[in-house]
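The block underneath contains the structure these notes are about, expressed in C-alpha cells.
Only a single protein chain was left out; the remaining protein chains are all shown in position.
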Amino acid sequence: MKLLLKLPRLIFFIGFYLKELVLASVRVAHDALTPTHHMRPAMLAIPLDAKTDFEILLLANLISMTPGTVSIDVSTDRRVLYLHAMYVGDPEALRHEIKTTLESRVLALMR
Amino acid sequence: MLSALLLIFILALLAPTLHRVLRGATGWALAVPVAAVTGWFGTLLPGIASGGVFQESRAWVPALGIDLAFRIDGWALLFLLLIAGIGALILIYAGGYLHGHRHEGRFYGFILLFMGSMLGLVSADNLILMFVFWELTSFSSYLLIGFDHEKKESRAAALQALLVTGGGGLALLAGFVLIGKVGGTFSFSTLLESPDVLREHALYLPILLLVLAGAFTKSAQFPFHFWLPGAMAAPTPVSAYLHSATMVKAGIFLLGRFSPLLGSTEAWHQIVTTVGAVTMLAGALLALPQTDLKRLLAYSTVSGLGTLTLLLGIGTTLAIKAAAIFLLVHSLYKGALFMVAGAVDHEAHTRDVRSLSGLFKVMPITALAAGAAALSMSGFPPLVGFISKELLYEANLEAGSLLVTAAGLAANVIMVAVAIIVGFRPFHGPPQVAPQAMHEPPLALWLGPAVLAALGLVAGILPNLVDRPLLAAAVSAILGVETPVQLKLWHGFNLVLGLSVLTVLAGLAVYAVRDRIRTVAARLAPIARVGPERAYALGLQALTFVADRQTRLLQHGYLRGYVLTVLIVATALAGFALSRFGAVPLWIGFEDVRFHEVAIGVIILSAALVAANARSRLAAVAALGVVGYSVALIYGLYGAPDLAVTQILVETLTLVLFVLVVAHLPHFSTFGGPRRRRFDALFAAVAGVVITLLVLKALHVDSGARVSEYFAENALRAQGRNVVNVILVDFRALDTLGEIAVLSVAALGVFALLKLRPYSKKGGR
Amino acid sequence: MNVILTIVFILLAAALLLAFVRLARGPSLPDRVIALDLMSLIIAGMIAAYVVWMRQPVLLDAVTVMAVISFFGTVAFARYLERRPTDEE
Amino acid sequence: MKSEILPAIFLLVGASFMLVAGLGIVRFPDLFTRMHAASKAGSLGLGCILVGVAISYPTPTVIAKCLMVLLFIFLTTPIAAHMIGRAAYFLKVPFWKGTVADDLKGRYSDDRTELSSGIEQK
Amino acid sequence: MDSLILRTAARLITPLQLAFSVLLLIRGHNEPGGGFIGGLVAACGIALHGIAYDIPAARRLLRVPPTMLIGVGLLVATLSGLPGLFQELPFMTGLWGGSVQTLVAGELKFGTPLLFDIGVYLVVAGIAVQMVFAMAEDQ
Amino acid sequence: METTLAIVIGGLYAISFYLMLRRSMVKLIFGLMLFSQAVNLLIFTAAGLTRAQAPIIPDGAAALPAPYADPLPQALILTAIVISFGMLAFTLALTRRAHSTLQTDDLDQLGRSERP
Partner (left out) sequence: MKLALVLPLLIPLLTAIGCILAGASRRAQRALSILGSSALLAAGVWLLREVNAGGIQAVQLGNWPAPFGITLVADLFSAIMVAITGFVALCVGIFALANIDPNRERFGFYPLYHFLLLGVCGAFLTGDLFNLFVWFEVMLMSSFVLLALGGERPQIEAAVKYLTLNFIASGLFLTALGILYGQFGTLNMADLAVKLRDQPIGVALSSAMLLFVAFGIKAGVFPLFFWLPASYHTPPVAVSAIFAGLLTKVGVYALIRVFTLIFTADPATTHTLIVVVSVLTMITGVLGAAAQYEVRRVLSFHIISQIGYMTLGLGLFTTAAIAAAIFYVVHHIIVKTNLFLIAGAIGHVRGTGELKRLGGLYRDYPWLGLLFLIPAMSLAGIPPLSGFFAKFALVKATLDLPSYWPVAAALAVGLLTLFSMTKIWAEAFWKAEPEGATGGTRGPVPRIMLVPIVAMALVTVAIGFFPGTLLDFATRAAGQLMNPNLYIEAVLGRAG
C-alpha cells in the first residue's frame, strides 16, 4: 500500500536521475575530448540528514552517479559525507544543491 | 641333490638359534649332517666311476629356461667331496677357533650358506642355476670376509672381493646368456650333445672372454689376483675354507666344466695358458717376501691356482690328469696349512714368521701335521704332493714349451721355500715366547690339519685309492672321453725326477737367502704401487669423482636450471617432430580478421608483458587480471558462455586470493644479469614459435568426425540443453568427480599449509 | 546492422585499449585498479553487444556474472591498499 | 528494419560512452578525476548497450537479465569508487594541482579507524 | 578499517549473490551455469561478506565449517553415481525422476546428474570459501 | 582469427616460459598462471573456432543445429581452469609459507636441502 503511493515518486525520481546521469557523462565527455581541462575538482564535506544505513548507502550511491561527484567516505558519527567533486564553482552552492536535489528526494522516498 | 642343498641351507638358517642351545658343541653338531652329505656323495662314486652321470631335474622358471637341473659327473664329484669333506672339518675347527665370539652363531650360518652355494655351483647343470649359486658364493664370502665388521680393512677387503668377483659374475652372466642364445638352451648336458656349436659360432670369442672373465676373477688369476691376499682379513677358518680349498677353485671348476665346450681352440690355449703361467709365477714371487703366515699362504695359493689354470690351458690328457691330482693335493695341504696358521695365531697371538719359533715343544701334533702338509707341498715322496709335481713337470715338458717348464720349475722352487717357512720354521729352534704361556690347541683346532695331512700321506702311499675311481672320472668328465688314470709313486730315474730333486735343492737355497730377498723386495715395494690393486683403488676414486661431478652438474639444486632443461627438451622434441611433419600452412584463418579480435590479442600479449616486467607485484596481478578477463572475452566471442563465466569467476577469485596473501609474499627482486635474461628471452621466443606452428599444424590436420557430434545429438537424451554442462555432469562426469577431488585436496592443502606450523623434528623421519 | 556493430566493436576495442594504457601506465596502484574495473565494464559491454550481433542471448549470463562479480576484485584491492602505509614501489 | 534502428542507436551511444570513459581515464590529470570518468561514463555505456540488447530481444528473460545487470552495476560501481578513492586518499595519491579544496585533510585518525565529521563539538 | 557503505551494500549484495548462485546451479543443465559456476558465485558472496565485515562474521553466516561442505559435497557427488549399480547399470548412469515448473529457471528435472551437480556446487563453494578464509585469517 | 590466436598463444607460452626461468618466486607463480591460461587457449583454438552458436540447444530443437562451437573442448577447458585454480591457490599458500620460512624471493636459496 505504502509502496504503491510511492510508485509515481519513484518513477519521477528515476527519470530525473537518468537526465542528471546523461548530463554528467556529456560533461565528462566534453572535458575528455577537449585538450584543456575545464574542471575545478575538490574534496568536500557534506552534512548529512540521512540516518539509517540504507539511506546513507542510497544517497552515497546516487551522489557517485550524478554530475561530477563521487562519494569518498562517511564520518564515523554519520554526520558528514565526504565526496570528490569535479566542477566546483562555489562549494556552498554545490552542498546546497546536493542536499536539496538529491538528499531530500532520497529521504522522501525512504521515509 | 636338491634335498642335500636344502638340508645345508636350512642348517644355515637354524645355525644361530642352534648355537644359542648347543653353544660350544655347535661345530661338532653341524659337522655330523655335513659329513653325512659327504658320505652320500661318496656313495655316488661307484656309479660315476663306471662312466655314469648322476642327474636330477625339477622345473623352476621354464619361461626363462631356468630349471633346477643338477649334473654330477666325475669333475663335479671331486669338488663335491672336497667341499663337503673339508667343510665338515672346518665347522669343527671354527668351533674351536671362534669359541666365545659374539657372532659365532651367525658365522656357522654364513659358512653353511657358502657351503650350500658352492655345492650347488659345482653340481648345477643349468647354467643360470649355476650362476645363481655363483653369485651366492660371492655374496656369502662378502659376509664372511667382513666378519670382523667393525674393522675398516675387513669391510674394505669384503667390498673389494665382492666387486671383483661380482664384476666377473656379471660378465659370466652375459656369457651364459649368449651361450643360451647361441646354443638355444641353458642346459649344460644338452649343450654337450653338440659340443662344436659354440666353437664354430661367430660369438665364440665374446662368449669365451666373458666366461673366462668370470673364472679368472673368481680364481684370483692375474691381474685380478689382488683381492685374495686382501681377503685374509677374514677369520682363518674362512681363509682355510674359501680361499684355499673351495671358492677360489670355482673358477678352476668353471674352466674344467667348459673346456669340452669352449676348450681346445687356439684362443683358449693362448689366453688360459698365458694367464695361468703368469699367475703361477707372480703368485710365487709375491709370496716369498711375505712375513705374515696367512699372506704367505695366500700368495702361494694364487700361484697354485695359476698352475691349475695353466694345466687346464694346456689341455692335454696328461695336463688334465696333473690338474685333477694337483687340485686334490693342493686342497689337502693348503687347507691343513691355513688351519695350522690359525692354530698358531690362536696360541702365539702372532702370525709373523720372524717372531715365531720353537713351537714344536708346545704343540707337537700341530707341528707334525704342519710338517706333513709342508712336505706334500714341496713335493717330497712319499707324499701325494710328489706324485702331483712329477705329473706337472711331465705335462709341462710334454707341452714342449721351455718357457712354461722353466716357469713351473721356478714357481715350485719358491713353493718349497715357502713350505719350509710355513711348515717347519715356526716349530724349530728356540721358543721365543714363554712356553708356559702356550699349550697344544684343543682337539677341534688340530683335528682338521691332522686329518688333511694324514690324507696327503695315505694318498701318496696308496695312490690307487684315489686315482682309479675319483680322478679318472674327473679327467674323463673334462676330456669328454673315458680316460684311465694310473698313478704311481715311483717312475724310475728320469728327467722329471731330476727336476724334482733340483727343485728341492734350489728351494732350500732360496730359503737360506730369504732375508736378503725380503730386503730386496722391500726396496722394490714402490713397483707394487702401480699394480692392479692400485688400479682398483683408482677405479673407486674415479667412480666417486665422476658421480660427484655429474650430480653437481645435473642435480645442482637450482630450480631455474631444472625448469630450463625440461623446457628445452620439450621444445627440442616438439620442434623435431614438426620438422618431420614438413611445411606448416600459415595462412589458416587469415581471411576475415576483425579489428576487435586483433585488439584483444594485442591487449593479452601486452598485458602479459606488463606482468612480466612490472616492478610492483600488484600491478602485475592487475595485468594478469586483464589477461584473464580478455581470455574470458575470447571464450565469450567464440560461443563458450560457460567458459567465459567460469573464467571471469576464477580470475576474480584468484585476484582476491592474491590480494589477500600479497602482503606476505616477498617483494620482487631482479636477480640474474642481462646476459642470462637475454638468453632466456631468446629461448622463450623460440619455444613460442614452435608452439604457434604446432597449433597451426593441428588446425591443418582434421580427420573429420568428432565425438562431440554425438553429444550434440544426444544431449536431450541426457535431459539437458546446455551440452557443456551435460558433458560435465553426465557424459564425462568422471572427469568432474576427479576434478572436485583435486579441488578438495587443494583446499586441504591450503588449510594445512597456513594453519599447521612446523614443530619439533620428532616423528618426522 | 552489421556495419553499425562493426563500428560499435571498433569503438569498444578502442576504449579497451585506452583503459589498458592507463593500467599499464599507472602510475599509482589505484589508477591501475580503476583501469581494470573499467576494462571489466567494457568487456561486459562487448559481450552484451555480441548478443545482438550473433543473436546469442545465452551470452547475457556472462554479462550478468561479470556485473555480479567483477567489483569484488576491486573491493578486495582497495581493502588491501588501505592497510599499506603508502603506495608500494 | 525499424526494429533494428533503436537498438543500433543505443549500442552506438553506449559504445561511445565507453570510448569517452577510456579517453577520460587516460587524459584526466589525477586519480580522482579519472575515477569520475571510469565509474560514470563506463557504467552509463554499459547501461545503454544493455538497453539496446533488451530492445532487440524483448523477451522476459532477457529483459530481466538486463535489469538485473543494471541494478548490480548501479549498486556496485559507486561502492568500488568509494573504496578505491578512500584507499587512494590513505596512500596519499597526489591531487591534481588544480584541486581547490580538501575537507578530508586531518579528519582521519592516525590509525585510520576513525573519521571525524569535524562538527562533533556541536 | 570497516566502511559503513560497503557493509550496508554487502548486506544487500551477499543474499542476492547467494540466490543467484542457486539459480545458476539449478538451471545449469539448460543454460549457462551449473555446479562450478554456482559454487564460485556463492563463494564470492560469502567472501564479500567476509571482506566487508570480518572472517568470523562470514563463518557465522556460513554456519557449517567449509570442510564439512567439501566432505558432504564429495559424498553427494559420489553417491549420485551409485543408484545405477542397483539396476545393473554402470557407475554414474543418469537416472531421471519427475520435474517441476519453476518461475525463474523454467522446467527443473530431478535426476542423479542434478544431484551430482549439487555435490559439485557444495564442493566448489566449500573449497573457495575455505581458501579465502585461510588466507584472510593468516594476517 | 585462428592465426592471430595461434600467435597470441605462442606469445603467452614464450612469456610464461620466460617468467618461469626467473629467480623470483613470485614471478615463477605468474609464469605458472600465464602458462595455464595459454594451455587453455591452445585447447580452445586447436579444436577450431566458430563465432556462431554456443553449444546450447534452443527450445524446440531436438539437437544442436550446426554450426555450433565444439562443446567438448569447452568442458575440458572448464575442468582445466578449475583444476589450475586449485593448483594456483595451493602454490600461493606454499609461496607464502616459503617466504615466511626462507625470508627471500630468491629461488636459488632453495638449493640448500639438495646440497648436503
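Labels for the chains are A, B, C, D, E and F, by order of writing; each one numbers its residues from 1.
The definition used in the following text is that a residue touches a chain if its C-beta (ideal position, glycine included) is under 8 Å from a C-beta of that chain, and two chains touch if they have at least 3 such contacts.
Note that this is a predicted model, so its numbers are computed, not measured.
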- Check the options B:24, B:166 or B:431 and report the residue that touches the missing chain. B:166
- Absent-chain contact - pick from E:33, E:50 or E:94: E:94
- Message: Among B:219, B:366, B:483 or B:744, exactly one should touch the missing chain; which is it?
- Response: B:744
- Task: Name every residue on chain E in touch with the hidden partner chain.
- Result: 67-68, 70-72, 74-75, 78, 84-85, 88-94
- Note on the structure: Residue list for chain F contacting the dropped chain reads 20, 25, 28, 32, 35-36, 39-40, 42-48, 72-73, 76, 79-80, 83, 86-87, 90-91, 94-95, 97-98, 101-102, 107, 110-114, 116
- Task: Since one chain isn't shown, list which residues of chain B touch it in the complete complex.
- Result: 60-64, 106, 128, 131-132, 135-136, 139, 142, 146, 149-150, 155, 158-159, 162-163, 166-167, 170-171, 173-174, 177-178, 180-181, 543-544, 546-548, 550-551, 554-555, 557, 559, 561-563, 565-567, 569-570, 573-574, 576-578, 580-582, 691, 694-695, 697-699, 701-708, 710-711, 714, 730-735, 737-739, 741-742, 744-746, 748-749, 751-753, 755-759, 761-765
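The rule we apply is simple: only the chains that are shown with their structure count from here on.
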- Task: Just tell me the minimum hop count from chain A to chain B, counting one hop per pair of touching chains.
- Result: 2
- Task: Tell me which chains count as touching both chain B and chain C.
- Result: E, F
- Task: Using mean Cα positions, find the chain sitting nearest the overall protein centre.
- Result: F
- Computing the C-alpha centre of each chain, which chain sits at the greatest distance from chain E? B
- Note on the structure: chain B to chain D, mean C-alpha position gap in Å, rounds to 80
- Message: Quick check: how many Å separate the C-alpha centres of chain D and chain F?
- Response: 31
- Inter-chain centre distance, chain B versus chain E - centres from mean C-alpha coordinates, in Å: 63
- Note on the structure: Among all residues of chain F, those touching at least two other chains are 51-54, 56, 78, 82, 86, 89, 92-93, 96
- Query: Which residue numbers or ranges of chain C touch two or more of the other chains?
  - Reply: 9, 12, 14, 16-17, 29, 33, 35, 54, 56, 58-59, 61-62, 64-65, 68-69, 72, 75-77, 79, 82, 84
- Listing every touching pair of chains gives A-D, A-E, B-C, B-E, B-F, C-D, C-E, C-F, D-E, E-F
- Note on the structure: Listed in rising order, chain E residues that touch chain F in their complex are 30-32, 36, 124, 127, 131, 134-135, 138
- Spell out the residues on chain F that touch chain C in their complex, using ranges where they run on. 51-54, 56
- Which of the residues in chain A come into contact with chain E in the complex? 53-54, 56-57, 60, 71, 73-74, 78
